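Apart from one protein chain that is not included, each protein chain of the complex appears where it belongs.
Moving on to chain A:
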Amino acid sequence: MAAVTPSIRVGPEPVDVAGEQAAACAGRSDIGAVVAFTGLCRDEGGQLAALELEHYPGMAEAEIGRIADEAVTRWPLLGLRVVHRSGRVLPGETIVLVVAASAHRAAAFEAAAFLMDFLKTRAPFWKKEHRADGSAGGWVAAKDEDDAATERWAR
């Protein structure tokens, strides 16, 4: 069975979660499990007005593609779609969406978690905060726990 070709998209448009899930399943009846992970922008207790998402055009898509290609070699996926926002994102809006489809749930759950762990630490995106009180926000710092989450997939 040929591995699926992942769909990767990076851009400023709002993310259509339902549409992406429908696209992952369109025209097939062999999918028994779809896991859709949605990462949202928090308002941090009302202190955050927006996040500015900077990315490395070209490399961002390529690096997500490399992570997705690794996922389809590890799990028997029947669909895989990744959408990542760039530019200004408001609290409540979607930053990232991973849709993983498979015949049975374990592969879809694990592949979605794998994608997110590697996206966090390998995909060239950086978040800058815009604060609600108008003061200068800073760059969001990388978290050690995200590196630890990535390392659990080593084999």
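We adopt the following convention: a residue touches a chain if its C-beta (ideal position, glycine included) is under 8 Å from a C-beta of that chain, and two chains touch if they have at least 3 such contacts; residues count from 1.
Assume contacts and distances are computed from a predicted model.
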Omitted chain (choose from "Phosphate transport system permease protein PstA", "L-serine deaminase", "Na(+)-translocating NADH-quinone reductase subunit D" or "Molybdopterin synthase sulfur carrier subunit") - UniProt protein name: "Molybdopterin synthase sulfur carrier subunit"
Contacting the left-out chain in the complete assembly, out of A:Ala22, A:Ala62, A:Leu90 or A:Ala148: A:Ala62
Hidden partner chain, touching residue among A:Val4, A:Leu77 or A:Ala123: A:Ala123
Touching residues (missing chain, whole complex) on chain A: 39, 53-56, 58-60, 62-63, 84, 95-96, 116, 119-128, 139-142
